[in-house]
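One protein chain is absent from this view; the other protein chains keep their places.
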Amino acid sequence: MDILQYTAAHTQFRERLREFCQREIIPYVDQWEAAHIVPKSVWKKMGAEGFLCTNAPVAYGGHGLDFLYSVIVAEEMTRTNHTGLAATVHSDVVVPYIVSYGAEAVKKKYIPGCTSGDIITAIAMTEPDAGSDVAAMTTTAVEVGGEVEINGSKTFITNGINADLVVLAARDPDAENPHQAVSLYLVEDGTPGFERGRQLEKMGWNSQDTAELFFNKCRIPLENRLGEKNMGFVMLMEKLQQERLMCAVSAQFAIEFIVEAAVSHCKTTTDSKGKPLSKYQGLNFQLVEMMTNAHVGRVFMEKLVADHMEGLNVARETCMAKFWHTDLSQKTAGQALDLFGEAALAERNPLVRSWRDLRVLPIFAGTNEIMKIVVGKMSGL
Amino acid sequence: MDILQYTAAHTQFRERLREFCQREIIPYVDQWEAAHIVPKSVWKKMGAEGFLCTNAPVAYGGHGLDFLYSVIVAEEMTRTNHTGLAATVHSDVVVPYIVSYGAEAVKKKYIPGCTSGDIITAIAMTEPDAGSDVAAMTTTAVEVGGEVEINGSKTFITNGINADLVVLAARDPDAENPHQAVSLYLVEDGTPGFERGRQLEKMGWNSQDTAELFFNKCRIPLENRLGEKNMGFVMLMEKLQQERLMCAVSAQFAIEFIVEAAVSHCKTTTDSKGKPLSKYQGLNFQLVEMMTNAHVGRVFMEKLVADHMEGLNVARETCMAKFWHTDLSQKTAGQALDLFGEAALAERNPLVRSWRDLRVLPIFAGTNEIMKIVVGKMSGL
Amino acid sequence: MDFSLSKSQIEIQKAASAFAKGEFDKDAGLKMEKEGRYPAETLQKACDLGFIGIHFPEQYLGAELGLFENCLISESLCRRDSTMGLALCLTGPGAECILRAGNTAQKEKYLPGVADGTLFTAIAFAETGQGFDLRGLKTTALKNGEGWVINGKKPLVLNGGTAGVYMVLCQTDPAADNPDPQMSLFAVDADAGGLSWKDAGRRIGCNMLSAADIFLDNVRVGPDSLVGDKGAGLALASACYKELHVLLAAQAVGIAQGAYDRALDYIRQREQFGKKIGAFHISWHKIADMATRIEYARTLVYRAAWAFDSGKLDYSLAAMAKMTAAQTALAVAYEAVQFFGGYGFTTEYEVEHFYRDAKFVDLFLGSANTQKELIAQMILGKMK
Partner (left out) sequence: MDFSLSKSQIEIQKAASAFAKGEFDKDAGLKMEKEGRYPAETLQKACDLGFIGIHFPEQYLGAELGLFENCLISESLCRRDSTMGLALCLTGPGAECILRAGNTAQKEKYLPGVADGTLFTAIAFAETGQGFDLRGLKTTALKNGEGWVINGKKPLVLNGGTAGVYMVLCQTDPAADNPDPQMSLFAVDADAGGLSWKDAGRRIGCNMLSAADIFLDNVRVGPDSLVGDKGAGLALASACYKELHVLLAAQAVGIAQGAYDRALDYIRQREQFGKKIGAFHISWHKIADMATRIEYARTLVYRAAWAFDSGKLDYSLAAMAKMTAAQTALAVAYEAVQFFGGYGFTTEYEVEHFYRDAKFVDLFLGSANTQKELIAQMILGKMK
């Protein structure tokens, strides 16, 4: 049985995208990694060819395609082995907030640009001292008259430098219950009082412009609030399923990418007597185990994607997948480097970048420890 | 989405079977474990209530039910936490050889008894010195006139003592290619020259009458040959998918049984201050990891069962599942005992039996090392 | 540093190995394991040769040696036969309490019997549901004139039913508000009125020794039964665990080594698919892993034993040694069973009981979860 129903249209889309990646992304990745950012122009190219916001409704300028297209984008982007052009974060994590909670005018104003790549988005939730603890958020938003004044700072913001539009979570300083105090706002680039901080230098994700953002008496129109006031926590919870699912999905594709590379290396590298590494049984079994884990992960992921597409509440299973898949990605990347041996010491080996980039997956979108806490609670432990 | 389509009839069947297990099996397990065998009468009871050979065609006396019923039997039998009444081996591993390869008369002769429980079956493949190596088989079958003379010995035969009918693999001593030398025969209990050897004492499977079988100038009618002469290897290969699938399926159900027991133990056992063990985060996370692995295993297994039911060739994936699931069962059983702590030292703790019984799963039906060799070959390594 | 054994240690090791080789009969051992019978004659010989209580002072029939030498003996015996080794080395787990904390009268009363094989002792500390520490024990010892009255039950006591004396940990001030309740340790003779036991049946391993649930019903003991000071029970129990953790760790190393020996022998002989199992490359990987684990476990255990004898063993290193060695024994014995294939699952070959005994040692006196608690307590406990 096929759990996911890929049609000819999906396949065609994937082929077009793969060709796009070969042409417009892969040749430039080294350059972007060195620059620690991707040019905005490539976002526009990607938008122009129809690869952004595939899932956003046509009525607001999106492509109105099913979620499988998002999965395809995630897969093909993972295969470019870089993280700078974080299309999935943009199309499937940030823009859905606007689609679900934006006022009519706001949707009409922004989504077409998000789809064309003229507007790059980011979501600003994490704060320097709060980490995974949303209740400890200190950035405030005070609604006065028709405006909102925002003060505070955010960190670890993906697309932070390139972002033209930021979905921001901030606290109502007057609210008593910290879980009913958060609202979401849209802040445009160029709004007075909105400043970028340092670009963060990291172990991996080197082409990603992860940054700090500062808000100092930053005023935005009230219509830029997403949804009801102080309902931000509920909205975040609602959207986390898809965000975490995309983490698991990306980890799964990374695992497959790495296993393919390791298999190919071991089949083509021979010892002095012409015996390929893959015929050394100790290594052969490792490859088999890696392939098997990748296969198991694929089935688990596809089932979850199918359930998500059916609109089921699979929050618990998604948290499981988030830690299961991202943990497996660590193990797989490490095993692959071991199979390359000393050749994996040099960064010119592409799997070194995979290994470095993947290390953040068990940390972001809720650390894997948080995932386990959530699963435990949802399981009545 | 539901990968497996359980109907109301399936559910009803499961409830009836579970009630049967509560009534006729679970109260007697300790007794059978001590006796190292189950009484033949319980096989007959199980047959009488319709729980044997659910998948065998109605035309030959089976129940003609779909393979999901076999999965249900495997699940409910696993939950009895004993192995003596090896219904799955009988109904879904041995009898299918007769169904697929028996001559018309043979099928009519034996399958009704197999279904009623009057005939208990066993499959005799492994030999003392051959282990996993089928090509090293030494038991011979010489076809002379209308008869076949069998000489040799077999070991590790599940249902060996109780078996009324044995599917036997034996070599044609004149064949040159060891892979085109094996034929399959049906040998009835009581045939002169067919003797049981010792019942094997084992680390687990204590209610199972695993035994050695000896064949000394044992003569059977030629019509008791299954399929073509010297095509045994092909037949074995053909049926291995289901046998290995049933291993994985049983391991999966054992994992779920153990996880449930561990969760329940940790939720109900409190420390001196009334805090349940499940609230100790270090243990809580272990439970979450166990539940997650069980969930992943369930999805993987269900997909494989669905594919198998569709008649797809999933030999490679089945070998993956055989080692993946049975390895996971070891880990899970060990972790569960750790959570019980010293209370898991005593055999009166039912999970000790699970732990002991499960240890054979990575060994039988092809060791997990053999599985990896097969997967590697099928993957072109 | 010096990682070599002293001459006398080498001699002890050799003697223990030679004893095991000469006295342990494989078939008899398999049978006794299966039937849960105690190798009484072998114990007698081991005592005659001084292997039991080697760490006791000479006046109590010991050789005044250390935990290190006791570990070497344990390792050698368990290597030859895991169940027999455990049976010989665990006759006196309660004796450590007397040895380290008992008064002269108690030592005179109990230690010689342990050393000459006529007395089994047992520790009865833990109870069901006390979580990770022993603070919540329900067994009480209440002052009664000069003596005490003990009430409670202790589940699954090793040597229960065969021990001549039980080291029973009791609350001696159950009403106190003290967050560290007052506990005391008592040596309760098996024939004390009100002490009864119920056989606990077979265990996952270590089946030559008995185990029983112990019931204490208004057991009256005299003041001479108190081991150490009143209120010192928790500290004494912890100290006893610490020494036993190292000893169990040494037994685990022996079990690992014994399983490894058998696996190595087997794969050098047995052929599959036309070549020796040991010639398959996956065997190389497995053997390398097994050998490595044994080396690091043994080295760590020796260090813990040395630290004990040098008076500087902390709870954390003892727990690390126990956890590391037990997990090594389990992993190595698991692979040994796997190498043997179907035979590994039968009781005809020894590896299956090495595997079960490894799990016994892993769980006995605290699984890895408990050991981690002890280790982290030393590192992070002060934080709270």
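As written, the chain order gives the labels A, B and C, with residue 1 at the start of each chain.
The rule we apply is simple: a contact is a pair of C-beta atoms (placed from the backbone, for glycine too) under 8 Å apart; a residue touches a chain by one contact, two chains touch by 3 or more.
The model shown is predicted, which means the values in this text are computed figures rather than measured ones.
For the omitted chain, the shown partners it touches in the full complex are A, B, C. One of A:Ala9, A:Ala48, A:Leu312 or A:Leu345 touches the chain omitted from the figure, and that residue is A:Leu345. Only one of the listed residues, A:Phe67, A:Phe214 or A:Phe364, touches the absent chain: A:Phe364. Checked against the full complex, the candidates C:Val221, C:Val351 or C:Ile375 give a single residue touching the omitted chain, namely C:Ile375. The omitted chain makes contact with chain C at the following residues, 1-6, 9, 68, 264, 267-268, 276, 278-279, 283-285, 287-289, 291-292, 295-297, 299-300, 302-303, 306-307, 310, 316-317, 319-320, 323-324, 369, 371-373, 375-377, 379-380, 383-384.
One chain is missing from the display, and on chain A it is touched by residues 126, 131-133, 135-136, 155-156, 200-205, 269-273, 275, 277, 280, 282-283, 330, 334, 337-339, 341-348, 352, 355-356, 359-360, 362-364, 367-369, 372. Listed here are the chain B residues that touch the chain not shown: 280-282, 284-285.
The criterion applied here is as follows: only the chains that are shown with their structure count from here on.
If each chain is reduced to the average of its C-alpha atoms, the one that sits nearest the average of all protein C-alpha atoms is B.
The most distant chain from chain B is A, comparing centres defined as mean Cα coordinates.
Centroid to centroid, with C-alpha atoms defining each point, chain B and chain C lie 38 Å apart. Rounded to a whole number, the gap between the C-alpha centres of chain A and chain C is 52 angstrom.
Contact with two or more other chains is made by residues 281, 284-285 of chain A.
Of all residues in chain C, those that touch two or more other chains are 282.
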